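As you look at this complex, bear in mind that one protein chain is not there, while each of the others sits in place.
For reference, chains read A and B in written order, and residue numbers begin at 1 within each chain.
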Amino acid sequence: MTQYCDDPVILNQWHPLSSFDEIVVGQMHSTVLLGCSISYQLTAQGSLSVWLCRDVNFSLPLKRAYGFLWTSLGTPPDEIFAVGELDETDRQNVATGVFGVNVSFGRAIENFLDMGHFPFVHTGILGEEPHTEVKEYDVDVSESRDEIMATRCRFYQPQASLASEGGADVDYVFRVPHINCALLYKSSPGYEAEGRMDVIYMFLQPMGPEWTRAHTGMCVIDSKNSYQGIRYFQQVIFGQDKSILENQFPKRLPLDSRAETPIRADKSAIAYRRWLTKKGLTYGVIPAI
Amino acid sequence: MKLYDYELSGNCYKVRLFLSILDLSFDTQTVDFYPGREHKSEALLRLNPLGQLPIFEDADKVLCGSDVILSHLAANYDKSGLWYSPKQRLDIDKWIRFADEITATASAARLHDTFFYDLDIATARAGAERLFRNLDEHLWFSEQRGYDWLVPTRVPTLADITCFPYVALSEEGGISRADYPAIRRWCDRIKRIHGFIPMPGIFSTSKAA
Partner (left out) sequence: MASFQQFDVEYEMKVDLSQWHPIASSSDLPLRHVYQGQLWGRELAVWRADDGHINVWENRCLHRGVRLSIGLNEGSELRCLYHGWRYANRTAGCTYIPAHPADAPARTICNNTYQCVEAHGLVWSAIAPESSFEGQDVLEGLEPLALRPIPIAAPLHLVQKLAPDYPFGTLTHRDDTSLTLQYGQAKLQLFLQPVDAGKTIMRGLLVPPPVDSVAALLHHNATMTALRDEIELAATRLDPPTAIDVKFAPVAKGLARMPDIDNAGPEVELRAKVARKWQVAEQVMAFRLEALSGQFPTFQPGAHIDVNLPNGMSRQYSLTNGPGETDHYTIGVKHDIASRGGSTCLHDDVQEGDVLAISAPHNNFPLRRDAVKTILIAGGIGITPLLSMAKTLKAQELPFELHIFAQSKDDLAFPNILHNLGASTIPHTGLTPQATCDVIAGVLANYTPAQHVYICGPGAMLAATRELATKAAWPDEAVHFEYFKNTHKIEYNTTFEIALSRSALTLQVPAGKTILQVLRDNGIEAPSSCEQGACGTCLMTVIEGEPDHQDVYLSTTERAANQKIITCVSRSKSNRLVLDI
């Protein structure tokens, strides 16, 4: 149905297929990854398998991590990127839904990293006019960990927390430890003094070069409040972003520096594009000239 | 009054939109439609055995389905009497049925593309395109005759409220509105109704001149 993928950079990675919450025991599920139809099943005895649809004997490597089933169509690394918070015992890891979006995974990652759109796309929730300024932040590309970190990010949020009356600047840290996965760290309400953070993540499943399945979730400390409110909120945010993402052209992320006009607020996006170019990625992107 | 609501549902949005236009206050109970499937829970099935949203409580009444809720609100809270007037009722009802067809096609396409519902996407899209051609033609000629709304009146009616959401969300199901300029102008006009509120996927527009 979609184009065949022959890009080793993306083939030799782990990719998410499904949250375990959505796998019905005993039922065969199918999806598409990098243009290939894939099936997976969890038996009543607890045995898990993933295979190529066209050949039930062609089984694929699989991994369970962070509440999700991951697979690879190539030779993936031994481990998936680490997320320390997801191992902490006093947390809830909540899958907040999986959604289809008709754009490349790269565009979705950049949207996740971007703050400038908060007052316009997530009006009244993550931002509000006239507080539109994106203050200078820091971006670091770590060679050793092979990931991108954006720190000292802050943006004015209209209702910073349930307790506060008015708006205030909220601090964020963004992390991209994988070509198609991104995480956002925010102070956990009540744990600011200890410096503990809540994690919001987006693990993208590239179905095609211009078609993505977004697995979203969050890992929060607070177990007293129902997480349904936060899950609801995540879905609203995604729904608002989806219609913008689907109106971006070209749909594949253009990596050439002369394709689009960056401003200082786009530092993390620029770093992401350069990182992808350095890796030699060709799938789902328009490589630099 | 209480609305059992799911933010991403176009049918729930029809009710939220009309409540805002009528400037009514109400409580909201957000239902974990997805992935929680809360609308199929025992508690909600007791309110609506069909297991669907929206559900609306007003005093001792429990109303299910957006069309039913909208006509209840119009009958009891519309001071102007023009949103669902007896004079225009037959015409408005025709459009409410048309809106159901839009739901069956354009909304289905959106469920397929966004929520991975298993259905025949080609049929859904082709069905929506046929309806949109029809709608665009109707709106174009209405404009020629000096009317801004679906029913030939000076003000919008329930016809517009019911048809609007899944038309405005059609691109999420892969149905572009580029071929339907009259529909695009009508959507702008609806966004300028006093009390208009957006939903994820439907943005506000600029003020009228």
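In the analysis below, a contact is a pair of C-beta atoms (placed from the backbone, for glycine too) under 8 Å apart; a residue touches a chain by one contact, two chains touch by 3 or more.
Everything numeric here is computed off the predicted structure, so don't read it as measured data.
J.: Omitted chain: which shown chains does it touch?
T.: A, B
J.: One chain is left out of this view; which of B:Glu57, B:Asp78, B:Glu101 or B:Glu143 touches it in the full complex?
T.: B:Glu143
J.: Can you say which of A:Leu34, A:Ile80, A:Val121 or A:Val285 touches the chain missing from this structure?
T.: In the complete complex, the chain left out is touched by residue A:Val121.
J.: Name every residue on chain B in touch with the hidden partner chain.
T.: 137, 140-141, 143-145, 177-179, 181, 184-185, 188, 203, 205-209
J.: Can you list where chain A touches the absent chain?
T.: On the chain A side, contact with the omitted chain comes from 110, 116-117, 119-121, 129-134, 244, 247-250, 254, 256-265, 267, 270.
Definition applied: only the chains that are shown with their structure count from here on.
J.: Could you pull out which chain A residues touch chain B in their complex?
T.: These residues of chain A touch chain B: 19, 21-22, 95, 97-102, 213, 228-229, 231-232, 235-240, 242-243, 246-247.
J.: Please name which positions on chain B make contact with chain A in the complex.
T.: My answer: residues 7-8, 30, 32, 34-36, 113-116, 171-172, 174, 199-203.
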